[in-house]
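Only one protein chain is missing from this complex, and each of the others stays in its spot.
Right, chain A next:
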Amino acid sequence: MDHHRSSTLLDEALALDWTQPRVIVIEDCVETNGAFVLHHVLKRSLALHTSSTSAVIFLAFSQPFSHYDRILRKLGCNLVTPKDNKRFVFFNLLTLECPDGDEGKTSGGLPSLYREIQKVIIALHEENRKSITIMIDDISLMEVAANGSTNHVLDFLHYCHTLTLEFGCLLVTVNHGDIYSSMERPALLLQMEYLADILIKAEPLSTGLATDVHGQLTVLNKGICEGQGNSRNRTHNFHFKVKENSVECFYPGTRT
């Protein structure tokens, strides 16, 4: 399998322009973990050829720094050096707890976190870091940190979205779609899907788990410019197998 070709299949589907503000939403489920997409985008963010002008702000609700560090090392990317150079700003939010009620709207918790992020982005912008990526892993745990206040979480995400427009950032979020599938009105999921420029869904195969194929990805890329003021949505669907040092993406039936 041509690893270069297979990883570019995902890159082709994403078609990222690192200078343009974009929102990427990654959805997965219990059966199929989509975190590998986050790791792939993180690696790409830090390995840009214009690396001196790129930076990543990572909000970790799910795992400690050591988890991502070890995974990215196997992918050929060192997180320690950019962390020391302030090109990789890691917020360990495993134990973040937001105040309840009205206090949570203006102080502590998520509002305080947003102000920190804004400060970091302004500082990075002043250092001429033009490709800034904000990553959030994951939204469902942010809701737990906010004691179930979906409105606070949505407010936070909307504010982050304004940052992407103001500073040309990329915003990447991970969420678990199956949490909301039983709800009559899954407001958070619907709003995130609406905001997303690129929606990526990681799902199991209908035939179940297999050692050679770990699942399937559906990538919906909205508003791809086709010139003359035209744009359209483009959907890619392919299978994947996650490895320690890469992810193999291939169209169904093409894997040898």
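Methods note: a contact is a pair of C-beta atoms (placed from the backbone, for glycine too) under 8 Å apart; a residue touches a chain by one contact, two chains touch by 3 or more; residues count from 1.
Throughout what follows, contacts and distances are computed from a predicted model.
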item: Undepicted complex member, UniProt protein name, chosen from "Elongator complex protein 4", "Dynactin subunit 6", "Ammonium transporter" or "Sodium/potassium-transporting ATPase subunit alpha"; value: "Elongator complex protein 4"
item: Option touching the unshown chain, where A:H67, A:K119 or A:R232 are the choices; value: A:H67
item: Option touching the unshown chain, where A:H152, A:H176, A:K201 or A:H239 are the choices; value: A:H176
item: Touching residues on chain A - with respect to the absent chain; value: 30-33, 35-36, 39, 63-64, 66-67, 70-71, 74, 94-95, 97, 140-141, 144-145, 147-148, 176, 178-180, 182-183, 209-211, 214, 242-244
